[in-house]
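If you scroll down you'll find the structure; I have some questions about it.
In this view, the complex is presented without one of its protein chains, the others remaining in place.
Now for subunit A:
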Amino acid sequence: MPNTADWLTQLAGAPLPGRSQEEWRFTGLAALEALAPELWSGVDPFAQLSLPAGISCIGADQAQGLQQQVLKATGGSDAWSVRLNQGASPRCLALRVAGAADPLQLHFDAGAEPGLRALQLVLVLEEGASLELLIQHGSSGPNATSLVAVAQLGRGAELNLGLLAPGDARASLLSHLSITQAPASSLQLTTAVGGWALSRLEPCISQLEGAAHTQLRALQLVDGQELADTHSQVRFEGPDGQLDQLHKVVADGAGRSVFNGAVRVPRSAQQTNAAQLSRSLLLSDRARVDTKPELEIVADDVKCAHGATISRLQQNELFYLQSRGIGAEQASRLLLRGYCEEVLRELPAAAAALNPLTLLLREHP
């Protein structure tokens, strides 16, 4: 058996990123290196998919072209996680949406099988099309899932994309999401990730000519020895674009959370209105949170707000609940749930039936 690091290097055609690379400075890949060096060989998750009305499949060749196009526009082509995915014999699902489609749900459960599993998703939303898509990831064993999802939003299109990913302490998740937006399109991306040995999310959004609306909501939870990393990037390539971004973290145990939020506003992107807020809840002294906005603003007539807070549960909030007869432990749990709910309630409607809070907080009813 080859050494896993060498094997991954070979698949990606590039060496594993190390700490010397800014993009991976805080994010060690030990969990990936501990994988068995083999590709996952389970059933094709797309084999038996039935598509709701308004959604049709795209041929493989065309899908490849679309993927290249979107990745090039967002700058995702060079990402190591994308190269790894492309080298790992990915299964691909490519869909075209016209008009208002019914909600779609995709469930990728890696189960207990070892190995690396690569998946690709290509979505094209035609002019004025709308889609609500919930992607659910899961695992219960020593494996890794690599997802590269790209989406192209036509003029006036609306995509509500949710990623709900409760993990396993032996498993890794690498998820790259590249999305281009035409003017007047609207993207609502909500990600909720927790419980993975290693998770890395890379939402890369590009408003091709500005004048689109992007809402990003993220919740990432770490506990034990887990590491969760989100590197987001939003680019405005024209004027009048809007971004509303909230990134929330719950860090417990000896968990480690990394957030890097890049916002790029070149000179052409006047009248951009962008707000980014990062909030971290620290539940243990051993947990670590690294959070960094990365604002690159060249245009002068823009509104760009950003803020970052790291705090513990608020004593006054706890006391208020306790003074109403609610025990300290239950009060903490209520506050924690409330904190998470602010993001989870933004997931596509189908998520509610899955009890995302219970999944992510690993509560046993």
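As a convention for this text, a contact is a pair of C-beta atoms (placed from the backbone, for glycine too) under 8 Å apart; a residue touches a chain by one contact, two chains touch by 3 or more; residues count from 1.
The rule we apply is simple: contacts and distances are computed from a predicted model.
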The complex's invisible chain, by UniProt name, from "Fe-S cluster assembly ATPase SufC", "Contains LUD domain (LutC)", "Spermidine/putrescine ABC transporter permease PotC" or "NADP oxidoreductase": "Fe-S cluster assembly ATPase SufC"
Residue of A:49, A:305, A:328 or A:349 in touch with the missing chain, whole complex considered: A:328
Touch with the omitted chain, as defined above, among A:33, A:290 or A:317: A:317
Touching the absent chain when the full complex is considered, from A:44, A:342 or A:363: A:342
Touching residues on subunit A - with respect to the absent chain: 314-317, 319-328, 330-331, 334-335, 337-342
